[in-house]
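Here the complex is missing one protein chain, while the rest keep their positions.
Per-chain residue numbering starts at 1, and chain names A, B and C are given in the order in which the chains are listed.
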Amino acid sequence: MKADLAEIVADVCSSVEGQIGSGRVADYIPALSRVDPRKFGIAIMTCDGETVCAGDAEEPFSIQSVSKVFTLTLALERVGAPLWDRVGREPTGSAFNSIVQLEHEAGIPRNPLVNAGALVVTDTLLDGKNPSQAINDIVAFLRLRADDPAVRVDAEVAQSESETGDRNASLAHFMRSFGNLNGEVDDVLSVYFQQCAIEMSCRQLARAGLYLAHAGSDPISDEQIVSEARTRRINAIMMSCGHYDASGDFAFHVGLPGKSGVGGGILAIAPRRASIAVWSPGLNDVGNSLVGSLALERLSALTGWSVF
Amino acid sequence: MKADLAEIVADVCSSVEGQIGSGRVADYIPALSRVDPRKFGIAIMTCDGETVCAGDAEEPFSIQSVSKVFTLTLALERVGAPLWDRVGREPTGSAFNSIVQLEHEAGIPRNPLVNAGALVVTDTLLDGKNPSQAINDIVAFLRLRADDPAVRVDAEVAQSESETGDRNASLAHFMRSFGNLNGEVDDVLSVYFQQCAIEMSCRQLARAGLYLAHAGSDPISDEQIVSEARTRRINAIMMSCGHYDASGDFAFHVGLPGKSGVGGGILAIAPRRASIAVWSPGLNDVGNSLVGSLALERLSALTGWSVF
Amino acid sequence: MKADLAEIVADVCSSVEGQIGSGRVADYIPALSRVDPRKFGIAIMTCDGETVCAGDAEEPFSIQSVSKVFTLTLALERVGAPLWDRVGREPTGSAFNSIVQLEHEAGIPRNPLVNAGALVVTDTLLDGKNPSQAINDIVAFLRLRADDPAVRVDAEVAQSESETGDRNASLAHFMRSFGNLNGEVDDVLSVYFQQCAIEMSCRQLARAGLYLAHAGSDPISDEQIVSEARTRRINAIMMSCGHYDASGDFAFHVGLPGKSGVGGGILAIAPRRASIAVWSPGLNDVGNSLVGSLALERLSALTGWSVF
Partner (left out) sequence: MKADLAEIVADVCSSVEGQIGSGRVADYIPALSRVDPRKFGIAIMTCDGETVCAGDAEEPFSIQSVSKVFTLTLALERVGAPLWDRVGREPTGSAFNSIVQLEHEAGIPRNPLVNAGALVVTDTLLDGKNPSQAINDIVAFLRLRADDPAVRVDAEVAQSESETGDRNASLAHFMRSFGNLNGEVDDVLSVYFQQCAIEMSCRQLARAGLYLAHAGSDPISDEQIVSEARTRRINAIMMSCGHYDASGDFAFHVGLPGKSGVGGGILAIAPRRASIAVWSPGLNDVGNSLVGSLALERLSALTGWSVF
């Protein structure tokens, strides 16, 4: 299979070659806008432990909202089902940073993968901890999952996020006004901006997500990270809500649970098969990696890994 | 496997027994409100051609919105990808009959499984046909797929739908004002109300949906109904949008593409495994069969058929 | 004062001269789109019975939504305060034909001067009558108020409105689905489209509105049309809601109760002073007569008739 997978990845790479550089690199903070738009990386790690990488798969990038999958995992382990009293599991039908739904639904975000929901998730990780401890927990989890102590927060990105963070501050204060944020807004935002500023390579990210493809356990270390049932549920939420207002389109074209970030990364999970990370900084109209989405669509078609 | 599946179905039935009769039977038309709330049926047809039925699996019920999956299939075969210029593929974040999104998005419904989108789908089936021909096409397709000429429209239900159909008339006129309905509103509604009034049993419905579980071909007749790629896409839409404003919840709890109807039926697809139909008239708060949803959650847990 | 008023009107006319022909003539029906964009008329009738006209003040035009003030008067006389159970008195913050608010507020339109509210008002006029009788009542009222039997419905306009009336049909069906329309949708629309298609000149319109400037009584005939208290309330609604989503702007710039129509007419009331009608077919971005609004702003500044 390894040979086959390598061939498939080569096909994927050549199929998107003409599009590389397309899309619009996020420019709301300098550190992101400086990224070379022609970067493209892909890493696949199968449940058998095989890894195929191509392109800029070793280069760290800002994982941004992909981090929300991992903080959701941590929050579910920490608070369990009561998390769902504070955040829903439904797609929003709105942009990632929309506040309209929050007003209509009393400060309860629709799901944990839009900004508002991720802020609630982060808030639960702050319970009994200070912001440094909370972000350390998150980074430590990612280092373990990526099996690489090099995973780190890019302080410049975190600082920039903070300086341009009025929209997220608005979401946080809004939910707090409804009693759906326990921590101080500044603390929650501090951890949130740092988690978004975590840098990882495609290889690290694919490795880190492997437990989601393997029923909640790490196939290398044999460690059970979350239960199988909870793993299915996290994957279900990624399918329904992982690409903001284009989640349905991603399901339609790719057919895999996935989560995108504004840094151009996407983590996709082929249940019982593989964990896949792609990276290409140019974004499409709805804010998902343009080339990354195309690569995953091609990969899904060639492998037959679509869950549908 | 048959023995096992029969045991699993027996377990499912006993697990929901205490809940039978719960929920609220649709009462907006007399013919639906008269249905015995204690009805419960389930039919599973596997890709191997095995069938397991239990409860009231042979009793016809009003399939209502489950029909939208089949008209979508027909419309895609007829007009192909251009359908997506007229209807999206995203969940709505709103109730099944909401008109708010239509105003914000210029008369383009979010997806083909909410009422507005289904009306557009039905409109495409009217192109070059009169309403009788169009409904006949739909019924004929379902008879073929169910392998049963007894599938029929319940004229009383269709008439009642028509008499209480102001909300759907409003949606249709609204889209027409944006140029997104070609037929006359009365014609589109006539076909739509009749397709919703089609009566099928769980056994018929599971049989009819089998092509969606088998890469687009009928495993019994070996006929290719739609391409494998299109089948995956229909299933993806069912996953994202099949349960209205609770689609995310259904993905979370059941993990299968599915489509519910206000008559209490749900069609669920376990790709490469089986087609499943459940029926129980009592609805939950968002309008999906309460006991049917629970039965499918249990079935998914016992079989491991969740796609996640 | 007559001399003065004539001078003021001359000043108004010359002040808008350079703008005549600006704006965009309504083009959703042929009969309206054919109107010469360079038409401009103004008629002022004071409570003393003096009349000053200028420009195309004698030429009939389609009064369109200006009719809503008169149907509101009739409905209040017929059903009284219970009308307010079916329609609010608040501005909408939305376009004239928006349906979003109706969904959020259970089919109760915000006010009687947006389309949805005017349909409810028309519905009350149909109670116990057929559509011909209802439209005859409206025309008869306007002939009396205008003191001119020549007021009539333009049948071509009414027919065209009907053919392009999907948006209004959608509003009507929507409200009917909430039980807030008693008549048949076709009947209500028939009357509504005819009332909008009534043709009047500025002179007729100013004369017809005079009772609103004179505490509810006609200063010429001494007839009491509505009570003083009700007159104030109708004027208040015109101030709050008479210019759709630009009512606040009209209050800000003109400071008089008024009602605009898409035919380019505006009726403005200077309480205890005068009734004013202007007409210029070119509309501004929000659908009110561009030159008509400017003329009224100038008139208000010169006369000091602003209520503020």
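Quick notes on this structure:
Keep in mind that, in the parts below, a residue touches a chain if its C-beta (ideal position, glycine included) is under 8 Å from a C-beta of that chain, and two chains touch if they have at least 3 such contacts.
Small disclaimer: the values here were computed from a predicted structure and weren't measured.
Shown chains touched by the hidden one, complex as a whole: A, C. For the chain missing from the display, the contacting residue among C:S177, C:N235, C:S260 or C:T303 is C:N235, taking the whole complex into account.
Set against the missing chain, the residues A:D4, A:E103 or A:D285 yield one that touches it, A:E103.
Only one residue in the set C:S65, C:Q101, C:S170 or C:S217 touches the chain that does not appear here, and it is C:Q101. Here one chain is not drawn; of A:A169, A:V286 or A:L302, the residue touching it is A:A169. Summarising the interface, chain A meets the missing chain with residues 98-100, 102-104, 166-167, 169-174, 176-177, 185. Touching the omitted chain from chain C are residues 88-94, 101, 110-111, 229, 231-233, 235-237, 239-241, 245-249, 251-252, 255, 257, 271, 301, 306-308.
Please note the rule applied: only the chains that are shown with their structure count from here on.
Taking the mean of each chain's C-alpha atoms as its centre, the chain lying closest to the overall protein C-alpha centroid is B.
Chain geometry summary: the mean Cα position of chain B and that of chain C are 47 Å apart. Computed from the mean C-alpha positions, the centre of chain A lies at a distance of 55 Å from the centre of chain C.
For the pair chain A and chain B, the distance between mean C-alpha positions equals 32 Å.
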